[in-house]
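Only one protein chain is missing from this complex, and each of the others stays in its spot.
What follows is chain A.
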Amino acid sequence: MGLFILRRLGVMLLTTLCLTFVVFWLTNLQPNLEKLAKTQGNMRMTDEQVTSWLETRGYARPALVKYGEWLGVVPGWRYDAPDGSVQARCLTEGASIETAPRYCGILQGEWGYSTVFREDVSKIIGIRLGLTAKLMFWVMVLMVPSALILGVLAGMREGSRTDRTLSTISITTTATPEYVSGVILIAVFASSAVGLKWFKGTATSAMEDANFGNFFLPVLTIALYGMGYIARMTRASMAEVMTAQYIRTARLKGVSFRDIVMKHALRNALIAPFTVIMLQFPWLLNGVVIVETLFNYKGFGWTLVQAAGNNDIELLLGVSVVSVIVVLVTQLISDIGYVYLNPRISVS
């Protein structure tokens, strides 16, 4: 098992490298850099000025070298201006070129500097990720149990009235994207349009002090979308298991219906949805972007929108790296959990 995890970690590292390189290359395309020069420098720069701006700041070099610098495996660039002043990647405010380190990249903990927030990328990501984790945690707490209960109840007697009702509900919630359900929920429960002012329409205050009133709506909006999907998968899996021959064996052994569901069917039925639940994490990141913007909750998704909208390359890169790692780690957990649930799969 240890070896298996080690190998998976190796594959993860490789995937991370590939994916971040793609993001790096895309954000470092020439037109994007020119736009950067103009927003950072002066909107009316001439083409020559743009070129020299890019050169003095180390942008006008091959993408692979720049990527290496960003990673921290290639020495940072250094630009000796004709007037004798020196600029370098690793030169921080107030430090001299002699004491500056040679390498400064992700590996050295230097995530770069955000041009939008005027702050270190690592610091921004740390704070924002924490906020989003809080949101995600409550989404999971709400979504997973209710989805599983819904799915199991629907699937244990396929075609019954319970099944049809619950299936209709789950199809409706999956078919409604967050930007629709979010708006409807705000209109119904938080605005004066209906008048039920039970919850708050904005979650900004929940960043410091989350309570039921200001946090329930964003959590519900994300959870609803994922819930229908997981419930559908659980239902299908449960319905299939209930027709399996070993369920008939159990029935003809004289096991009661409740025990058939709880002891014989449940574990087998949960194998398939488990992977789906884990796959939901990356999907939830999607929803987070919309919901955080909608409810003005300044988390990870909101940061991503800000970075992308303002051409903040380093921040964007940082956000991508973290997203990739989140996705890959959930996959690893899903694989390990699968082995645990399904005794037929062995990794040794």
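The rule is short, and it goes like this: contacts are C-beta pairs under 8 Å (C-beta built on N, C-alpha and C of every residue); 3 or more make two chains touch, one makes a residue touch a chain; residues count from 1.
The definition used in the following text is that contacts and distances are computed from a predicted model.
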Checklist outcome for this item: Should one name the undisplayed chain from "Sulfate ABC transporter, inner membrane subunit CysW", "Nickel import system ATP-binding protein NikD", "Sel1 repeat family protein" or "Cytochrome bc1 complex cytochrome c subunit" using UniProt, the answer is "Nickel import system ATP-binding protein NikD"
Item to check | Selected from A:46, A:99 or A:245 as touching the chain missing from the view | outcome: A:245
Checklist entry - Considering the entire assembly, which residues of chain A contact the chain that has been omitted? => result 7, 11, 159, 244-246, 248-256, 263-264, 267-268, 271, 341-344
